[in-house]
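Apart from one protein chain that is not included, each protein chain of the complex appears where it belongs.
Showing subunit A:
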Amino acid sequence: MTHELIRVEDVGKTYGSVLALREVSTVVNAGEVTCVLGDNGAGKSTLIKILAGVHQHSSGRMLVDGAATTFGSPREALDAGIATVYQDLAVVPLMSVWRNFFLGSEPTVGFGPLRVLDRKKGKAVAKRALAEMGIDLRDVEQPVGTLSGGERQCVAIARAIHFGAKALILDEPTAALGVKQAGVVLRYVAQARDRGLGVVLITHNPHHAYPVGDRFLVLKRGRSLGSAEKAEITLAELTRQMAGGAELEQLAHELGGVDSESGAG
């Protein structure tokens, strides 16, 4: 019933003698959110760079629409319908919303050297596409810099959807945001999912991942701690895995010890 967009099987990546990622497997289905969780250096970035075509995997298989694939460049991934929204590289702040929306794929009218931007169409399409995502902007001529952090991410998400992405990779979209803004972004992630896109959400915050996620892949030091369906895992268990489980308990024990000592002193 669900359409499988991307499947990775035992994918690994080495940079010289450094094993950045090994034997990671998961799937991205249309209309579902696959969350990739992990602490800094866990291999999250390496995994999404393989999916986005920035790097190529050195072992295992990546299946896109059922066919084994290796992307040579980000452009190839984009052409295959896999769009990536990077946290800090989403938009150009000084440019207007509609110019950002169409950046790199501007609509034009006229022929040859006399082609000019179709500004009317650009503004109308950008406004409509954003409205469909539930982002109601007063004026698409305003610079993106005047938008909130959450809204900026959403402009980038709406852009990816508009230009025909089937799978959407979001790199830490909530990392730099406050609680409220993070909520706004998560709502748009759910929007994208409900419109039939397969979403890969990278985050280190299980509280952001759990409400929208259908599947959770936890990475640690380049290895997979397993890919679990939502039905198979609780938020508490996810948080425990993320934080390193036993290590955290040990830490809590030590801190508890410090606390009581200082209390006594």
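Just so we're on the same page, a residue touches a chain if its C-beta (ideal position, glycine included) is under 8 Å from a C-beta of that chain, and two chains touch if they have at least 3 such contacts; residues count from 1.
By definition in this document, contacts and distances are computed from a predicted model.
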| item | value |
| --- | --- |
| Omitted chain, identified by the protein name its UniProt record gives, among "Dihydroorotase", "Cytochrome c", "Xylose transport system permease protein XylH" or "Carbon monoxide dehydrogenase" | "Xylose transport system permease protein XylH" |
| Candidates A:Asp10, A:Glu23 or A:Asp139 - the one touching the absent chain | A:Asp139 |
| Options A:Met62, A:Leu147 or A:Ile233, residue touching the unrepresented chain | A:Leu147 |
| Subunit A, residues in touch with the chain not shown (by the definition above) | 74-75, 78, 84, 86, 89-95, 99, 102-106, 108, 115-117, 119, 123, 138-139, 141, 143, 145-149, 159, 178, 181 |
